[in-house]
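One protein chain omitted, others in place.
Then we have chain A:
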Amino acid sequence: MQSILEQVGIGNYIILSALLFCIGAFGILYRRNAIIMFMSIEIMLNAVNLLLVAFSTYHQDASGQVFVFFTMAVAAAEVAVGLAILVSIYRNIGNIDIDNLKNLKG
């Protein structure tokens, strides 16, 4: 079977993942809505997953894909706990604007 890496090359995947990661980081810096920041974190995790699968195919080793599987489990756990925290923040201050959370500032 012909592999995608013979035609596209690992370098293109590295650039794609780096750009995707930077879009996620940009979202964290640019937005104030906490749910959009969660989505940006998901985008960053997906960039890392994509590169892990690319190198798993490159070295023809199944361990990379198993690691991606664990990353997905951790992402699901993170989203569940994070959204629970957001719901409880929303109950207390009425919105989820990150810049309003400055009770610890003194």
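The criterion applied here is as follows: a residue touches a chain if its C-beta (ideal position, glycine included) is under 8 Å from a C-beta of that chain, and two chains touch if they have at least 3 such contacts; residues count from 1.
Following the convention adopted for this analysis, contacts and distances are computed from a predicted model.
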Name of the absent chain as recorded in UniProt (options "Penicillin-binding protein 2", "Aspartate carbamoyltransferase", "Polyphosphate kinase" or "NADH-quinone oxidoreductase subunit J"): "NADH-quinone oxidoreductase subunit J"
Residues of chain A (touch criterion as defined above) contacting the omitted chain: 1-12, 14-16, 18-27, 29-33, 35-36, 38-40, 42-43, 46, 49-50, 53-54, 56-58, 60-63, 65-66, 68-70, 72-81, 83-88, 90-91, 96-97, 99
